[in-house]
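What you see is the complex with one protein chain gone and the rest in place.
Labels for the chains are A, B and C, by order of writing; each one numbers its residues from 1.
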Amino acid sequence: MIDKFNVRTDLALEEKERFESDDVEISGVVLEEHYDEQKEIRITMVKIETEKGARTMGKPVGNYLTLEAPGMADDNEEIHRDISDELEKLLRRILKDHKGKQESVLVVGLGNRMVTPDALGPYVADHLNITRHVIREYGRYALHDQRMRLVSAIVPGVMGQTGMETVEIVKGIVKETEPDLVIAIDALAARNTKRLNRTIQVADTGIQPGSGVGNHRSAICQETLGIPVIAIGVPTVVDAATIVNDSMENLIQALETSEALRGVGLVLQGYNATEKYELVKELISPHLNGMFVTPKDIDDTVRRISRIVCDAINQLCVCVE
Amino acid sequence: MIDKFNVRTDLALEEKERFESDDVEISGVVLEEHYDEQKEIRITMVKIETEKGARTMGKPVGNYLTLEAPGMADDNEEIHRDISDELEKLLRRILKDHKGKQESVLVVGLGNRMVTPDALGPYVADHLNITRHVIREYGRYALHDQRMRLVSAIVPGVMGQTGMETVEIVKGIVKETEPDLVIAIDALAARNTKRLNRTIQVADTGIQPGSGVGNHRSAICQETLGIPVIAIGVPTVVDAATIVNDSMENLIQALETSEALRGVGLVLQGYNATEKYELVKELISPHLNGMFVTPKDIDDTVRRISRIVCDAINQLCVCVE
Amino acid sequence: MIDKFNVRTDLALEEKERFESDDVEISGVVLEEHYDEQKEIRITMVKIETEKGARTMGKPVGNYLTLEAPGMADDNEEIHRDISDELEKLLRRILKDHKGKQESVLVVGLGNRMVTPDALGPYVADHLNITRHVIREYGRYALHDQRMRLVSAIVPGVMGQTGMETVEIVKGIVKETEPDLVIAIDALAARNTKRLNRTIQVADTGIQPGSGVGNHRSAICQETLGIPVIAIGVPTVVDAATIVNDSMENLIQALETSEALRGVGLVLQGYNATEKYELVKELISPHLNGMFVTPKDIDDTVRRISRIVCDAINQLCVCVE
Partner (left out) sequence: MIDKFNVRTDLALEEKERFESDDVEISGVVLEEHYDEQKEIRITMVKIETEKGARTMGKPVGNYLTLEAPGMADDNEEIHRDISDELEKLLRRILKDHKGKQESVLVVGLGNRMVTPDALGPYVADHLNITRHVIREYGRYALHDQRMRLVSAIVPGVMGQTGMETVEIVKGIVKETEPDLVIAIDALAARNTKRLNRTIQVADTGIQPGSGVGNHRSAICQETLGIPVIAIGVPTVVDAATIVNDSMENLIQALETSEALRGVGLVLQGYNATEKYELVKELISPHLNGMFVTPKDIDDTVRRISRIVCDAINQLCVCVE
């Protein structure tokens, strides 16, 4: 019901949970979970197998691997190395499903460097081990490792800065430089604040740039670019309207079930979904449009997570399997 | 009732409104308003005159001048010049109440340069016309204007970066360089998103660093520094918990008054304030602690407003009256 | 003679002067000068008309307009406005020579944002009035001015950051977004330190990215992109080897002409150009390769000049003639 709101999440995992909470089985969607107790890392795979599943989930057919680790934003190098290693494995696993050459990789750092929670993509690009120009000029021998991938990178900026759709920029560069593969990094919006800065999603379905802070643009994906696109996303914000909506949904639920306020519940239960929806909708301030929620220490957090993602990509590219 | 929540605002104006909505008159607090229709600039003065007024308002005795202008965040130079000029007048007006020399000014750019909505203070400091070292070395003649103030500036950083209370840093510098006056710039938290990035508060009561994004530290004020402190604050964030709380308060009010849900209202009216408070409190997620709400275009906005504030201070310092 | 050294300059004006100092007339190269005494702005046009002239000058056939103003790096808004207005005129003048639509402009901010004297291009792009996405979505009415150009911008980064030739990136974007015109901004290398940060060169021959700090890449020009390319360059560095070479050339000249050391001169005059060249060459430290010379206050200087260039482009784009 209240789900009719545009309760936004970029995480397939959260989309799946939404349905589970309603005890609905989703046909065409497969779930797989693995928890490493010692490292406190949980891996979840959501596989959307059919178009029907895609419609229900509101996300394209494909594989969504989610890594959750509570220590992701902490200042702890050992934990970061564990997460990097795990992320590298997820990337290798998702790449295995895709045939064809994967020798040359274009990394796209999406987002806005000047807005802290949206700077993840640019920060990752800043520290990558860029090799394409060296290998092209001197050959692989120059890098002491003949199995190294050719890595190039671009930070396209956001539409307000460029006047162009990000996909236009990336498509042009792909056609001109002909990489085998795009890895796109972006900050995402989660639905639940407890997922912020402790979750990494890897998907082979591409990405919607700008979705990290809210506006949908033409997708960066195999359909638009003509080559496989692996998306790495980290939720760093929650839409302000989502938080308010969730809280009110909780309040209504509490009113319906609370012992203390049983009377209210009985009355509310007499009203149908549409009536409740209208009630909540008019209470969410229009001023919340274009607003996001993010933690105060987001600067350190984004910097740390960007290093984790960057290390994983650097390791992945040292060696073509 | 729900007011028992720590519904945070750094704006005296909003504190005042809170009471007015309850139709309470506040003894010891004087309000004065002026609206310039042509320039669309509203000036409000809240004067807290007595300790009783201070306790009620939760803010120290002193003058709080608020400038509101809907065009503050727009990309429009003419509007910005109007606001700068008006802000300069407010600064001159508040300085008139303070006796003693005002020849030498230390500007303190509070906040965290790395977190976009908290970067206002550092950005203002970046573009100031710094003159103290030139006047001390070459005399006023060097600057073609003998009535110029000596301007110095510091960006102290936040406690997580320095390990020191900001007041420790500023106090040390004040003792060593002996300015006549401190002007402290900070990003503030508002209660209402519609005030964000369109309001400037000037106060002669000093400032609580870190309050722009949430933690109260020892005040930077005449008591701690020994010289007058003029605070310039711009609300760029709202606490996430505030937004949720407000929305739920609205929902309860709607339930109590709605025709469609009259039954619920009747039941709720049977419960007392404490019961309602408990209900809302347990629904606000602890994950919202340390979270703030801010607009997506905060990078351009903060940059523009910082130029307005900077221009006003530069004009103020060209000429000691 | 010593000219055999790679005495680098990106300024056609300096290339021309080099020959004049030898009293050589260059066939196929026309020079035109204008000095505005009141504004202290000198405009020089070097027109390379023939392939022979191009070979002699080491620069492609085309128009090179140079604006020199001693106050360019000063902190003076009025002077900056004069220079912006003049630069806008130069741009309109050079555009007049090119037929075809000039309605849609892609601005390319070349250089490395992280190296201060090379950050000019990125800084200009940061403050441009970007309109393409707005006009495409809402039409020209949205911008209150139907004659406005469509402006888009890209900061491609340098090869060490991207692994790609800049021309590959720009070519891809041009093919995809089809602008009528490219305006490329870059920091240049001058031969003479006295030209630094007081000269702007506008050329219709395109640009060599990276030349501002030294390595030649495939050109960004009409030949490679298929549309006219206007280059705006500001010299912010001098190659370290150039400065040393010049000084030694001066020393040898002094030895040859000095009264006090007349004897040395007589001996040196007995040696031919090649011998002198060998002498100087072996004295220039190989450690100077990849080194540049720049002023200590380059941060303020680059920021100020980037605003001048940005204002001129913004004015140019408000109105298609």
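Methods note: a contact is a pair of C-beta atoms (placed from the backbone, for glycine too) under 8 Å apart; a residue touches a chain by one contact, two chains touch by 3 or more.
Small disclaimer: the values here were computed from a predicted structure and weren't measured.
Novice: Which of the displayed chains are touched by the chain that has been omitted?
Specialist: B, C
Novice: Could you tell which one of B:57, B:151 or B:284 touches the chain left off the display?
Specialist: Checking each option in B:57, B:151 or B:284, the one touching the absent chain turns out to be B:151.
Novice: Kindly state which of the options B:31, B:54 or B:164 is in contact with the chain not pictured.
Specialist: Answer from the full complex: B:164 touches the omitted chain.
Novice: On chain B, what residues meet the omitted chain?
Specialist: Interface residues of chain B facing the absent chain: 125-126, 130-134, 150-157, 159-165, 168-169, 171-177.
Novice: On chain C, what residues meet the omitted chain?
Specialist: Considering the whole complex, chain C reaches the absent chain at 112, 114-116, 160, 192-194, 213-214, 240, 243-244, 247-248, 250-252, 254-255, 258, 260-261, 263-264, 267-268, 270-271, 275, 279-280, 282-285, 287-288, 290-300.
One rule holds in what follows: only the chains that are shown with their structure count from here on.
Novice: Which chains contact both chain A and chain C?
Specialist: Neighbours common to chain A and chain C are absent.
Novice: What chain is the most remote from chain B, judged by the mean position of CA atoms in each chain?
Specialist: Most distant chain from chain B: C.
Novice: Looking at chain A with chain B, do both copies bring the same residues to the contact (over half shared) or different ones?
Specialist: Answer same: the two copies use largely identical residue numbers here.
Novice: Whole-Å distance, chain A centre to chain C centre, using C-alpha means?
Specialist: 42
Novice: Please tell me the distance, in whole Å, between the geometric centres of chain B and chain C computed from their C-alpha atoms.
Specialist: Spacing between the chain centres: roughly 45 Å.
Novice: When the centre of a chain is set as the mean of its C-alpha atoms, what distance in Å lies between chain A and chain B?
Specialist: The mean C-alpha positions of chain A and chain B differ by 35 Å.
Novice: Residues of chain B touching 2+ other chains?
Specialist: Expected reply: no residues.
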